[in-house]
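Heads up, one of the protein chains got dropped from this complex, but the rest are sitting where they should.
Then we have subunit A:
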């Protein structure tokens, strides 16, 4: 039970979250929160901001407010002079795509311990509309006594899945296949221009699941055969998308929303700068945690420490700004030479999944490339943006498994998909398909390409894996990777480390600028071919990420030298590899 103290310190902490608590446990018209991504923006709508009702018996007129509500009270006087028309905007929001199970577990466990059962767990009859009549009975019997931690949590996380079964006829438009969770129509009352597509938000708002909404929609369906085409300015598809049954897609009337810079539940919710205690304690541990992570990743990468070093840099990379068209700070890594035995890449991905809050595994098999919808496309019939796998939240790790690629022909979709991936990597943007034109949406996605040879996609940095494990023992070694028990506290430390390193600020002093310039000029003097402007670009990114990975917020001489050193190692390895394999470019 929350104490008054909780309320004062963290008044929003006790608000139940749509992400964790199944919809039918939430009271309609109560305050809830929702961690989500703006998947689509619908047209603004006009509604009755203020209206007057007339009591049919007494003829008494009452002025009412229509804000934060979907449905009006009875007996609206349409001819009243006091009616005020107001405008609001609707966003279609989905849970953050690719959010890893550990994030969900941790965030729901911190809530369920705090949530008051009496306010949020009262099963309210009306929400159990006909869509979900079956297979819910077992829940219904004892939710009130289930506020113990373990049992309740399990049920909570399971509940959405059972809820989803009837939804199969309704495409909830999740960017990634196989995603689950509630999607929501968020009504925004002010400042909607400040939100952008693909923003990750935490929305606090009033939940509206009025069965009247579904009834209205149903009524439409039933009578649609009699409807006159002029009335039906919306097609059936559009109708379904824009007013789905409220029991499946609840409405959320936004009171307050904050954009999330990250969705790691282990970090305090306040911005890092405001939380100096946390920041300094993490920073002091940074170097040691880094060493730990390096050992772990070296182990995962078959004993290749250099590759592990680069993997860390990749995992904390982040597009921190854009100079005209050039995104700065991205660090796409191409890990070539991945063994194809014992589904190594899948295992490798599972480990990354344990470390980062959001990730997605895309097997680049021919079939996937030819059939998957990567780029979101506008569907004008249903009037919505049909999502694609590249509609991802910021800082999502996209794992491209090129070892899955076999010989064969890419068809038109395939070529388009590969181009889209190439654009994503080079410019950090995705061109959404609006049929008559394309529209460019900037993104911030960490792309990691695992391949046998050099990848067919561009990358900022390529490193060839040098396994320290013989092919004979590979199988055995691989199976042991996963056995490596990582205590969850240990894992949490690594998770915090990666998220914090990404959020740190960074600067280069004038002195260091000078010394970097000198270095560059010197290197060019010896051999102009040895380093190009592009190489300097990469070195600067490597130096930046290296400093951040050590918890340093400005470039030091040491870090610069170290960056130069590992770059040299990597290049020499590439040279070597070039000699071994003639068809490398």
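Worth a mention:
Criterion: a residue touches a chain if its C-beta (ideal position, glycine included) is under 8 Å from a C-beta of that chain, and two chains touch if they have at least 3 such contacts; residues count from 1.
The criterion applied here is as follows: contacts and distances are computed from a predicted model.
For the chain that does not appear here, its UniProt entry gives the protein name "DNA replication licensing factor MCM4", which is one of "DNA replication licensing factor MCM4", "SKP1-like protein 11", "SNPC1 protein" or "Auxin-responsive protein".
Of A:536, A:550 or A:574, it is A:536 that touches the chain left out of the display.
Touching the chain that is not shown, out of A:27, A:347 or A:524: A:524 (per the contact rule at the top). For the chain left out of this panel, the touching residue among A:385, A:425, A:463 or A:501 is A:385. Across A:80, A:343, A:365 or A:556, the single residue that touches the chain missing here is A:80. Seen from subunit A, the chain kept out of the figure touches residues 40-41, 43-48, 51, 66, 69-76, 78-81, 83, 85-87, 193, 196-198, 212-213, 215-216, 219, 226-231, 233, 321, 323-326, 328, 378, 380-381, 383, 385, 415, 419, 427, 434-437, 439-442, 506-508, 513, 516-517, 520-521, 524-525, 528, 532-534, 536-537, 540-541, 544.
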